[in-house]
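All protein chains of the complex are present and in place, except for one that has been dropped.
For reference, chains read A, B and C in written order, and residue numbers begin at 1 within each chain.
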Amino acid sequence: PAKRTAFDEKVAAEGKIEPRDWMPEKYRKTLVRQISQHAHSEYVGMLPEGNWVTRAPSLRRKAILLSKIQDEAGHSLYLYSAAETLGVSRDAMLEALHDGRAKYSSIFNYPTLTWADVAAIGWLVDGAAIVNQVSLQRCSYGPYSRAMVRICKEESFHQRQGYEAMMALAQGTPEQKKMAQEALNRWWWPSLMMFGPSDKDSPNSEQSMAWRIKRDSNDDLRQRFVDMTIPQADYLGLTVPDPELKLNAETGHYDFGEIDWDEFWQVVNGNGICNRERLQNRRDAWDKGAWVREAAMAHADKKAARKLAAAAE
Amino acid sequence: PAKRTAFDEKVAAEGKIEPRDWMPEKYRKTLVRQISQHAHSEYVGMLPEGNWVTRAPSLRRKAILLSKIQDEAGHSLYLYSAAETLGVSRDAMLEALHDGRAKYSSIFNYPTLTWADVAAIGWLVDGAAIVNQVSLQRCSYGPYSRAMVRICKEESFHQRQGYEAMMALAQGTPEQKKMAQEALNRWWWPSLMMFGPSDKDSPNSEQSMAWRIKRDSNDDLRQRFVDMTIPQADYLGLTVPDPELKLNAETGHYDFGEIDWDEFWQVVNGNGICNRERLQNRRDAWDKGAWVREAAMAHADKKAARKLAAAAE
Amino acid sequence: MNKDQHVEFLLRLGDNSLVLGHRLSEWCGHAPVLEEDIAMTNVALDLIGQARMLYSHAGEIEGKGRDEDAIAYLRDVLDWRNCLLVEQPNGDFADTMARQFLFDVWNFEVFSALTKSSDEQLAAIAAKALKEISYHRRHSGDWVIRLGDGTEESRAKMIAALDRVWGFTDELFQMDDVDKAALAAGIGVDLEALRPAWESHVGAVLAEAGLEKPSVTWSVKGGRTKGHHSEHLGFLLAELQFMQRAYPNSNW
Partner (left out) sequence: MNKDQHVEFLLRLGDNSLVLGHRLSEWCGHAPVLEEDIAMTNVALDLIGQARMLYSHAGEIEGKGRDEDAIAYLRDVLDWRNCLLVEQPNGDFADTMARQFLFDVWNFEVFSALTKSSDEQLAAIAAKALKEISYHRRHSGDWVIRLGDGTEESRAKMIAALDRVWGFTDELFQMDDVDKAALAAGIGVDLEALRPAWESHVGAVLAEAGLEKPSVTWSVKGGRTKGHHSEHLGFLLAELQFMQRAYPNSNW
């Protein structure tokens, strides 16, 4: 109760909760779920982009893409570390991912079919991620908040590169422009869905907001993304696939059409084109890598034993 | 001895030895080695061509190539059957292939690097094979001789298709013509090597000739192939990579340069680019297929048992 | 039905055949037994032959000078209209046979119906193809039975294989505007109406194999009607199309 009060006051005063601080069990659990889900998303998110590494259309784009994917692996690593400060091991989190208990962002269940999809992911998916992460920089849990600061810097770099890649297509040959438009058609709505259900259908949000794990509502963040992105699409000369989209002169925001939540839940629940493959890829890498991880541990043990034996002589 | 005399007389009279006839053990062994090696060559020979099935440059060429490879699988099957008439099972022959005791034609240790290589194989390798096989139609062992008759018909069809594919290249764009010439450069000498060592270095040949297992000497067959092929190369407008090649007005045959027997033995003894891969491919297919073959047998047994049980009721 | 829809309808059929033929041809020289090298190559050849006829016919109707090769080699992934099932990777022999069987049974029903198409050329193609497909269906069905009723290991593999592809079968019976227009014009097939025959044949073979109908609940669609493929197709096309892309405007 005293601890509880101290916790509540600290959160209310925009202080940061640190790993050694007392925290309500549900706060801890919520954070573990959210941070590990975020880590899994970075990890699984390497796959749709990795799908184009060997086919990138120029060496410069190939290097940019590889570098981006490397950053994602790095983000995944920070995030697993942040979650580990809450007393859960990376292996346990991976186990939950592999057996389907833990989730990752459903956007990665869509396939990257053309090079323009890679550009669109950089522009839209990273764009949406940044809106969310900027908000999370003010999260009440210290390690997560600091990870977000670091990640946001790299993500906005990725987003600019994605936009630039999209620009090259939009200003390119008719085939390139068509490829860009088709990518926007396929990725627009899933990007909006990344912010999660409407506030009215998002029952867990209230407690998270109170604990300042979450700082803005799903719908607010989504609106921020739309407002930011539409002028960019206009500048590219591409058409956002939403006939209801228009600037609302009164609010100063863009109004947009109804999201097809049925599709959202379909994909979340396993009916995206890549759900099975993404998970199978992660499981296969884990299973096929088991002997390598065991070997590394065995070697480290032997080496330590040898050092000890040498010291004892 | 009486049997021996009957055998010798039959062979001398150009009769055919049949599976149930008495034959010298060494005759049988020589045939098993030769026929199984021939069967293995057809089987392994599917691989360099199979390498281009998914990349054939037109659907028509793809269909022709697939059909050719299917024929080779068929040839392999006849030849294994012909060898089985001598009391050795296909599985035993495959085991000898897989553990490296049995040989296959060394030409298949060269890689097919471009589409023109596929055309060159049809033209040159099948061409050389036919010269050899036409001769073997007169082999004293009945089943082998008859297999050769059947196989020769299909092979000459393949050889014509290969030549026609080469023609399309030779009459095509500069890139196609270059590709054709480079293929001829790489495949010419290995094709000549297909007939085996020079007669003076071919100690086993004498007995085989006496038994009429072999009907023409290596050098005679090679000369026949050269005489047949040079005019074809000329017609294609391609240059055979042998500066010493010229028509000998006296003999009416083409004289040609010295074969690099060192290269021949290098490749036979394991230093061709594809030796390891070809064998590994065959081993992998066999090992990975074990459970399928077992399942087929188990099902056949169950089915037979059920039939028997039903009949007994 | 307009001309574009007619062409699209034919491409859907041709793309199914070519992509599955391509997958089977990847087995070339790697089959578990020599007899299967012959049999699978045979099926691949039939399918590629069917694709060639369908593409040529589509090209003629389209009237823009595209021949079978232009259609096969010069379209990128979003323009392909095969169902997701046929583009799935070969996996092991059980995966290949499960994919093949579920497709063959459907394809048999489709081409049976197409023999009565008001597009006479298509009806003729279907009549020829049907004999081949009838063999395909028997061949793959026999393997489903052998593997299902074989060893413990083969049974487990066949169950896993069916689970892996089952969710791609709903797509086979989906009717969109093109399909409806083709049906209305007497050219096409009522795909939804084929489901009972498909289920009945598949069910009978599974029963003989001692297998249950898979209980997977996922289902994906969109390859055949929208060109929304899995990530596998792009790699298949990179191989398939390499020569025509690298050496344009050449005769082979």
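Here is the rule we go by: a residue touches a chain if its C-beta (ideal position, glycine included) is under 8 Å from a C-beta of that chain, and two chains touch if they have at least 3 such contacts.
Everything numeric in this text was worked out from a predicted model, so none of it was measured.
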Omitted chain's touching partners, listed by label: A, B, C
Touching residue (missing chain; options A:T85, A:S156, A:Q176 or A:Q232): A:Q176
Given B:G100, B:P231 or B:G270, the one touching the chain that is not displayed: B:G270
Hidden partner interface residues of subunit C, rising order: 76, 234-235, 237-239, 241-242, 245-246
Positions on subunit B contacted by the hidden chain, ascending: 48, 51, 55, 111-114, 182, 186, 270-277
Residue numbers in subunit A that touch the chain omitted from display: 43, 46-47, 50, 53-63, 66-67, 69-70, 73-74, 76-77, 80, 115, 165, 168-169, 172-173, 175-176, 281, 284-286, 288-299, 302-303
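As a convention for this text, only the chains that are shown with their structure count from here on.
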Chain centroid nearest the full-protein CA centroid: C
Approximate Å spacing (C-alpha centroids) for the pair subunit A, subunit C: 36
Mean-CA-position distance for subunit B and subunit A (Å): 57
